[in-house]
Each structure stands twice: as structure tokens, then as C-alpha cells.
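Input: one structure, supplied below.
Yeah, one chain of the complex is gone here, protein chain that is, but the others are all in their spots.
This part shows subunit A:
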Amino acid sequence: MAFDEYAGAPDSALLVAFANGDSAAARLLVVRLSPRALGQAQRMLNDRAAAEDVVQEAFLRLWKIAPDWRQGEAQVSTWLYRVVANLCTDRLRVRRRNVDFDKIAEPEDSAPSVAQKMQDEARHDALAAALAEMPERQAQAVSLRHLEGLGNPEIAQIMDISVEAVESLTARGKRTLASILASKKAELGFNDE
């Protein structure tokens, strides 16, 4: 693969090269960006197979818009964050009808490290289920801020809204989340004093 010739080239240049028929440029984009996209989808969905499907669909959309991509207007990584977040909330919306909150496994007593791992898994499941319950924009803002660790200005770009709107969405999202998870405190290992 002719990856070396593109070493250091910006993502948008690779996309334009692909639009001109260079598949090696597209492969390098996949190598560069798919792990993070996969991580984002996995964190939102807590389902590896579904996360892979989301990322595959996101890249398919990227290849299709490649001929119309205008360099300098947006970053490919920002575009990808947005599309992955949208595809994840689409999936969560479908899942909302099917998820039974009460069936999220409660960790059993085991060795400490295993118990901790199981509790983390149960919490991640509950978080994904709660994101499915939330209004989509709140879920996206909360996940980009608290799961991806992005700053408000970057989230504003991704969601195409103002920084103030991001702050408001994130704050409301956290309140919604706290409310949804309120009745699951004991199962999630939170014991009020």
C-alpha cells in the first residue's frame, strides 16, 4: 500500500485523493480514523457488533460525499464524530423500545477485580440504556462531553450549535441522566449514606 507517500498529509487531502480514484488514500483514512470512531460508538452503544456497523455505515457515507468535500470548511474527524453520534442515537432510539432496564445484570459477588469489572460492565450497560431514554441532542452532547472528553467549542462545531447551547444541553442532559438512573442506584453499586 502506498501509505508512505501520504504520511503527514491531512485527512481532507486523503479524502480528495480518494475522490480522484485513489483507494490507498481511503485505506489510510480508515486506518487513521476508524479506531477512534469505533471507540466512540462502543462507548455510546456498549455493543461491539453494533459499533462496527455504525462505523462502517459512517465511512460509507464519507466515501459517497468525498467528491463534494470542500477542503478547509470542516475537518474529516469532526464530520465523523457528528455522523457516528447521529447513527448511534438512531440505534439507541430503536433500542429504547426493546431494552428492559430491569434485565441489566446486577453484579454477583466474586473476586474483587472480577466484581469491579462486572460492575463497570453493568454501569456501562445502564448508561447506554439511559442514553437511549434521553432526548437525542442531550444524549449526543453528554456523550461527546463526558465519554469522548471533548471541549465545548469542538462539540459546538460537531453539533453545529453555539457553545452556550452545548453548555445548556450538557447540563440538562446530566440532570436527565441522573433522574433516569435514580431508581437503579442500588443495582449500580451506589449506596446513599
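Some points to look at:
Following the convention adopted for this analysis, a contact is a pair of C-beta atoms (placed from the backbone, for glycine too) under 8 Å apart; a residue touches a chain by one contact, two chains touch by 3 or more; residues count from 1.
Rule of thumb we're sticking to: contacts and distances are computed from a predicted model.
Per UniProt, the protein behind the absent chain is "Dihydroorotate dehydrogenase"; the candidates were "Branched-chain amino acid ABC transporter", "NAD(P)/FAD-dependent oxidoreductase", "Negative regulatory protein YxlE" or "Dihydroorotate dehydrogenase". Within the set A:A50, A:A66 or A:L87, the residue that contacts the chain not displayed is A:A66. Of A:L38, A:V84, A:I155 or A:L169, it is A:L38 that touches the chain left out of the display. Residue positions on subunit A in contact with the hidden chain: 16, 18-21, 23, 26-27, 30-31, 34-36, 38-39, 42-43, 46, 48, 52, 55-56, 59-60, 63-64, 66-67, 119-121, 123-124, 126-128, 146-147, 149, 174-175, 177-179, 181-183, 185, 188, 190, 192, in rising order.
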